[in-house]
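Removed: one protein chain of the complex. Kept in place: all other protein chains.
Note that the chains are named A, B and C in the order they appear, and that numbering of residues resets to 1 at the start of each chain.
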Amino acid sequence: MIRLASITKTFNAGQPNEFQALKGIDLEVALDAVSVFAGPSGSGKTTLLSLLGCMSRPTSGRIWLEGREITSLPERFAVRIRRETFGFIFQNYNLVKGITVLENTMLPAYPTGVSHRSVRDRALSLLEGLGIASKAGQHVENLSGGEQQRVAIARALINDPAIIIADEPTAHLDSSLARRLLEIFGGFRREGKTILIACHDPLIIESPVVDRVVFMRDGRIVPHDH
Amino acid sequence: MIINPAIIALVGGSLLITAFALYALATALRILRHWDIRSGSEGQLALERKTYLISTIFAYLLGFELFSLFLFVFTAEHMHGLFVGAMCAAGSLGVNDYGYPTLILKTVTFMFCGVWVIVNHTDNRCSDYPLIRPKYRLLILLTVLMGLGTFLQTGYFAGLRADVITSCCGTLFSGDTESIAAGIAGLPAGATRIAFYLTVILTLRVGIHVLVTGRGAGAFGLLAGMTTVVSLIALISFIAPYYYELPTHHCPFCLLQEDYNYIGYPLYLSLFTAGVTGAGTGVLGLLKGPPSLEAVIPSLQRRLCLFSMAGFAIFTLMATWPMVFGDFVLGS
Amino acid sequence: MTVRRSTGFLVFLLGCVLVMGGLFVVHPLIGGEEYARGLERRRQLVRDLGLTDLCLFTEARYTRHLSQADLHSAFQDHPMALEHFPSGSLVLPPPHLLEGGP
Partner (left out) sequence: MKWIERQRAFMDYTLSSLWRRKLRNLALLMVYTLVIFLLSSVIFFTDALRKEAAAVLEAGPEMIVQRTVGGRHSLIPVAYAERIERIRGASSVRPRLWGYYYHQASRTNYTILVPETFSGPDDTVQTGGGVLRTWGALWDGRMYFRTHDGNSLFLLPTSAMSDGADLVTADLILMSEPTFRKISGVPEGHATDLVVRVRNERERPTVAEKIVRELPDTRPILREEIARTYAAIFDWRAGYVVVLLGSAVLAFFIFAWDKATGLSAEEKTEIGILKGIGWDTSDVLMMKFWEGAVVSVSAFALGAITGYVHVYFASASLFEHALKGWSILYPKFTLRPQVSAYQLAVLFFLTVVPYTLLTVVPTWKVAVTDPDAVMRR
């Protein structure tokens, strides 16, 4: 379980362009479930995901991950938790151009010191599972959008994280690809992984795979109006 | 003033090193003033990021300091032909009053730099940065040492005057260079030998105590520091003559030459490693802090202590080797 | 699969080290004896003729015999002398001197 207590996040504090992205969030997110943060763009769902994923620190408030306080951890330690616990699928996939699919998949494992061979084998089997093993040797920029996303998914899974965070995963997919993605997420769910998704795509929000939907607006959680 | 590539490299390198140390120090002062680990503000985040920069800079500086120490001795050795009466580096360093102080300061700076890197490493292992203040205060001292070292070294090179055939008189320089080394060389070999083996044995004994019980690290650090100094004295007094197989040759620098199979490098490296890690053990033993710190110190301390003991043991073995297996006997 | 990049680089590095070892350590040994003979010949000549200087620069008398120059102009090649005969000045002599050569 992840617990958030009165979380606020302010950008550019003290400057004219000061902007409060989150305004006092209290929330509990269950593990072993698929949770969706829904809301219009600018509602703070991406900021919330980055806080949950130990990518940034809240300006005030605290976050506990399975009883462990992670708010005050310096980057050096937060990054360790992040690497071991979270896998990220970004909205724009954010693959490194110019290197192969396989290398892209392996990137998050580089700092762990796990042997090259075992990481490679794992990456290949992940790509195999996602049906793009044949593209392993290709450069990522030659791939279609759906394929790129599957590389991003494989990359998120390389360190075998317990929690997968996906930001607007269907933004660039057509409906059939989006449904295929939901199937993949369903598979993770059955494996016992936690999935946190930020999106406003009804296809996902209404999907039976999703266990819980949290609605957000203007940096606050709003009651279920659905 | 003598200009040659090595001097340009040393003076230029030292200036650069000092400039970076000063830059790091300015950052460190800001950290000392504004540090607040509880805050998640952007200012605090920026400061935390600065710590990476300072760590990186000083990790490099540690390596470069060691390197420049050897290069300095090398350069003195290279130049000895330019001075009347200088037979090797020992003579070149004695040419003016800056030579030996520079060497000593460089060694001390390297030791401090090593201790700083150890403390920094310890601090980085704790999530609440318990040592941030002591460590950056130590940085002030370190920067001052580096600045002073640069000053002395520049003074040394600037004050050099090659004894060449100059305009008005073709000849006649008389040279009797006196040096600290000469004083140490005069120490009775028997007494220094006893002192050397006693301190080494004592250090190793206390080291075992630290390894077994985890206590007595402070004493070990103190002893390790002492043993390093005694070992250096012993090196000049009786270890070097055994390697040279010449009772009058005490030079601590000629050991670095090819003629003696570069034996000086393993000797000095093992001794410096032992000294730095030993002092590091002691410093860690003196540190008090929150539980996070107490949690990481013992294992680190044991490892450092082990390194230090291994260093002293290797040094002693190498020092004893020619006495046992060589034909040469140093008369009393 | 292709070779790991770091392996490739390490092999390149090993190659460099081998070449450097070959050049810096082995190569000087190869001509060593011949060089020693040459050096002995040079030293014999220096001993027989009582020479005191190298024949590196011959354009002026004090650059041929550095140690034998005049009292107050001695050692124009003194390490701190910034100006001395063109040997050290790194520029070519005026063109009219080069024209028409020997």
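Descriptive notes on the structure:
Assume a residue touches a chain if its C-beta (ideal position, glycine included) is under 8 Å from a C-beta of that chain, and two chains touch if they have at least 3 such contacts.
Keep in mind it's a predicted model, so treat the numbers as computed, not measured.
Taking the full assembly into account, the omitted chain touches A, B, C. Take chain C: the residues that touch the chain left off the picture are 4-6, 8-9, 12-13, 16-17, 19-20, 23-24, 27-28, 31, 35, 38-39, 41-61, 63-73, 75, 77-80, 85-88, 90, 92-93, 101-102. Not every partner is drawn; the one left out touches chain A at residues 46-47, 49-50, 55-56, 75-76, 79-80, 82-83, 86, 88, 90-92, 94-99, 103, 107-116, 155-156, 159, 167.
Mapped onto chain B, the interface with the missing chain covers residues 2-10, 12-13, 16-17, 20, 23, 49, 52-53, 55-57, 60, 64, 67-68, 70-71, 74, 77-79, 81-82, 84, 162-165, 169-172, 174.
We adopt the following convention: only the chains that are shown with their structure count from here on.
In this assembly, the C-alpha centroid of chain A lies 65 Å from the C-alpha centroid of chain C.
In terms of their C-alpha centroids, the spacing between chain A and chain B amounts to 49 Å.
Annotation for chain C: no residues touch two or more other chains. The set of chain A residues that touch two or more partner chains is empty.
Taken together, the chain B residues at the contact with chain A in this complex read 37-38, 40-42, 45, 48-49, 124, 127-129. Chain A contributes residues 12-13, 57-60, 71-77 to its touches with chain B in the complex.
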